[in-house]
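All protein chains but one are shown in place.
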Amino acid sequence: MSDAPPDQGDYRPEIATATEVRPLTATERLFHLILPHRALGHLPGQFVQVSLPGIGEAPISVSSSFTRTSGFDLCIRRTGNVSEALHRVKAGGRVGIRGPFGCGAPLEKCMGQDVLMIAGGLGLAPLRSLVQYICDYRDRFKKVTLLIGARTPETLLFADEYNAWRNEGKINIEATVDTAKKGWTGSVGLITNLIPQIEIWPTSTVVVACGPPIMYRFVMRKLQQRHIPDDRIYLSLERRMKCGMGKCGHCQINDVYVCLDGPVFRYDRLAALPEAVS
Amino acid sequence: MNKLRVAFYSLTSCEGCQLAFLECEDRLLDILQQVEIVRFREASSYEGGELDADADVAFVEGSVSTAHDESAVRTIRMRSRRVVAFGACADLGGVNAIKNRQGNEAAKERVYGPYSSWIHTSDVRPVSAVVPVDFTLHGCPVDKDELVRYLYALAVGRKPADPTAPVCFECKLRENICLFHKGGTCMGPVVRGGCRAICPAYGAGCDGCRGLAPDPNVALMRTLLREKGLNSEAIRRRVDLFNASAVPEDLRRELTGYA
Amino acid sequence: MHDHPLGADRTMTIEHVARVEGHGNIVVNIREGVVEEVRLEIVESPRFFESMLVGQDAPAAPELTSRICGICSVGHTTASIRAVETAYGIEPSAQTILLRQIMLHAEILQSHILHLYFLVAPDAFSAPSVIPLAEKNGEVVQRALRLKKFANRIMAVIGGRHIHPVSMKVGGFTRIPAEGELREILKAAPAADADIDETVKLFEGIRFPDFKRDTEYLALRQADRYSFYGGRIESSKLGPVDPDQYLSLIKESVVRHSTAKHAHFHHKPFAVGALARYNLNGRETLSPRARRAAAALDLEQMKDNPFGNNAAQVVECVHLLDEIADSVRSVISLGLKDEKPARVPETSGHGVGAVEVPRGTLYHEYEMDGLGHIAHANCVIPTGQNLARIEQDLREMVPQILDRPESEVRLQCEMLLRAYDPCISCSTHMLNVEFRK
Partner (left out) sequence: MKEKFLPGERVEDLAEYLSQRYRLWAPAAKEGAFVFAQVVDAGDISMDYSTTLLPPKHAFLPTAEILASVDLQTGEADSVRPDDPPPAIFGVHPCDLNGLARLDQAMREPPADAAYHRANAGAFIVGLACLKKCRPEAFCDSTETFRPNGHFDLHLTPMEGGFWTSVQSDAGRALADDTGLFEVPTDRQRAEYEHVRRGIETTFAGRRLNLKTLAADLPKIYPHRMWEKLAERCFSCGACTAVCPTCVCFDVRDEMSDGCRTANRCRSWDSCLLKDFAVVAGGENFRGRRAERIRHRMMRQGSYLARRFGLPVFCVGCGRCPHVCLGKISPLDVFEQCQKEVGSGVGRAA
């Protein structure tokens, strides 16, 4: 039996070089990586499988837009085996890369529309690639808003880039933190509190949200109160992943695979997936 | 690269788990390239005292059953960056804990008679009941291949994988015939695997040396054992072989059927 | 450290003697230049197996008592099985006996190899342990590992594993090895034979300390063969006694400085183990190759020297390799049958199981109540039998070498202890026998 489809999803990684490593917060680091023979060729919202030999592999979203450099950025939080070992990698170090995987953010759908991005915590890492893309093709979009939530001011990711996004990218940015000490002049409170305050035209806005499952529960309620139709809301989901090609079964949510059909899903489709956001 | 400094210690045990390390045989010399053994009384002499080595990883075999064990394990904890509960005695209390169910005085009286008062022993506890434990190697004895994987994982600075699938899963992968189909009994459905179902593969039912799997369906287990004619007493003896003090009381009641 | 002779009033303490199995200390007290007291302190935690056995189903005893000791777990399993079998008059089949013998012989082989290469050889090569030895004499250690692996492989094929074997049960095995698996053993045997010949050569070159004393030896004996599995108890002075009479020969007593009991034979310390077996069985019962090894090592000259135990172990290794190959061939030629372990009755009974294990004769004795549950248990472990002898040896040996530097005295004391290959964790169980007042 040998009907031979072309080799596609391999388990052997390509070896990328980390040309720059920059700490962002106490637990997150930003890596700039370059592949030897090619550009990654990713879209905003896609992810790669990052690995170190003998340690393991982890799915990580690409944090930069293909419009910026030939390399790409990964923002990695220290949580376990692979991420901790990656945090020990210095500039010039090498890491394994497979991908890009997934189908990414709904660029087409956003074109000519207002775009509302909602980022909770580490959720800004994947959304940054969309932000950068929007900045680079600003005329393709109408009003662009970015809501950012974090636990404390110190854990806000990419804070040094907000001004550039605001000024050059003409993006309206609101950031809020759960708790803050003296000196913080921004909002304090949950990210959901920001939603009632902003201007939204429900039928010409596309929402892209990325954050932990608990955030989605509350954000969705607020968005629905503002009458945004479900088919204009996109959520990015996280699941365990082993292969990245819809085989291993780990990232399956009902009958879809996050690695193939996601990680970004339109909300009305999620309604048919009771396991998605419970 | 600095070698990982590894120490092996033993408390109340049969020293079989330490021996399992020596039984890695042809891989032993490879392992020694990655790790430096700083304490291993069973196989080496060394300068200094029994417990005064600073280690990256201490493999502690055996359960805590005396004041001496207890102070030893506290010293080991202070001196070691990581502590591994090494084998069923350290992980669960193991066979030693059968004594807990009999009572220390009764046990001493039985074995030492009029000389009981010379002997000191306390309730048997797993290592984790005395000091925090970072990792656990399950089994009585530990599985050699798993031990090697552990050492390599620790040598490259990562948490070793700790599989939780029940014994049944690996039993199927080995194409064993289920003990229940052969007319016997087995604790495999509720016991944590990782042993590659060695007992069923050699025709014997699992007795649970790796402890309970997560979220065990103990009620169903009891039903199956009852169907095969085991009464509460027989189930209790089975559970107590390695888990006399390791199974939480409520699960134990449900499993044995004791009110 | 202490490199002058021991002074007038001194206590020399060797704590946690290394390269023995289990925890033990040697204490030597000297007053006015005379050795006043020698103690072998066993500080291993007591295990209480005789108590833990109470209430168990008799067929569960082998699995539990295997955990007395990881090094001789096949030995404990076998003795335990035999105790239950004799209690109920269960006669194992010829196939079962052969498979059991292969298991037991392989364990003794692997234990001796471990002891000789890992624990004894470093002394001979003046290395602190086998690890630096591996760096200096890589091939020697490789050879040891190959032999150990050969023995372990055999136990894995038949019993599932060496440490706490799986398939050995009362009345039989839960899995019968496939013929092909047994043939693999035979295929690997010639390489092991070559390695064992090299082992003999290696130990021919080692000079053991010269120390003689007069003592009684005990071992199991059969008329026609060098006995490990089965037989009756014999001593150098006494005729054969049935195993269930062991308590009439061996008196155990609680000693304050030790969690392990001491044993005496007619109120005197005695020795068990490889040298005892050799002395009692006699060289005629050895395989021809083992007989040659005994001659090469001059074992006859060391019958009264405790260090001769090491040489006897080498000789036994040769013999065991030959025995194993013979038994494997016999099992194959009998044609492997898919036998199941016997059913064990749930009634009262009483039985003693005695087998030779690496360090000497091991006894398990159980008494079952009317439901077939163990009501009373007693295990007499070889190291426990040797402890009094070791103490006595130290007492006799230390004065002879007291003029040497302390480091040498210490080393030779440790070497003496190691020569007996004491298995301390297994001897720290206690028994319910008569107590010395």
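Descriptive notes on the structure:
We just call them A, B and C in the order they show up, numbering each chain from 1.
Convention: a contact is a pair of C-beta atoms (placed from the backbone, for glycine too) under 8 Å apart; a residue touches a chain by one contact, two chains touch by 3 or more.
These figures come from a predicted structure and were not determined experimentally.
Shown chains touched by the hidden chain across the complete assembly: A, B. For the chain left out of this panel, the touching residue among A:Gly56, A:Gly93, A:Pro153 or A:Pro229 is A:Gly56. What chain A contributes to its contact with the hidden chain is residues 1-12, 51-58, 79-80, 83, 213, 238-240, 242-243, 245-250, 252-255, 274-275.
Although one chain is not shown, part of chain B still touches it, namely residues 27, 30-31, 33-34, 149, 152-153, 155-156, 161, 164-166, 168-169, 171-173, 175-178, 180, 188-190, 213-217, 219-221, 224.
The rule is short, and it goes like this: only the chains that are shown with their structure count from here on.
If you draw each protein chain as a dot and join the dots that touch, you get a simple line with two loose ends.
Note: centroid distance chain A to chain C, computed from Cα atoms, is 65 Å.
In whole angstrom, the spacing between the mean C-alpha positions of chain A and chain B is 43. Chain C has its Cα centroid 25 Å from the Cα centroid of chain B.
Contacts from chain B toward chain C in the complex involve residues 10-20, 22-23, 25-26, 28-29, 32, 37, 40-46, 49-50, 62, 65-66, 68-69, 94-96, 98-99, 102, 106-108, 110-115, 118-119, 121, 140-141, 198-199, 201-204, 207, 234, 237, 241.
Within the complex, the chain B residues that touch chain A are 152, 156-159. Residues 15-16, 18-23, 43, 45-48, 50-52, 54-57, 60, 63-64, 67-71, 73, 114, 118-119, 122, 128-131, 134, 138, 141-142, 145-146, 148-149, 152, 159-164, 166-167, 169, 173-175, 254, 256, 259, 425-426, 429-432, 435 of chain C are the ones that touch chain B when the two sit in their complex.
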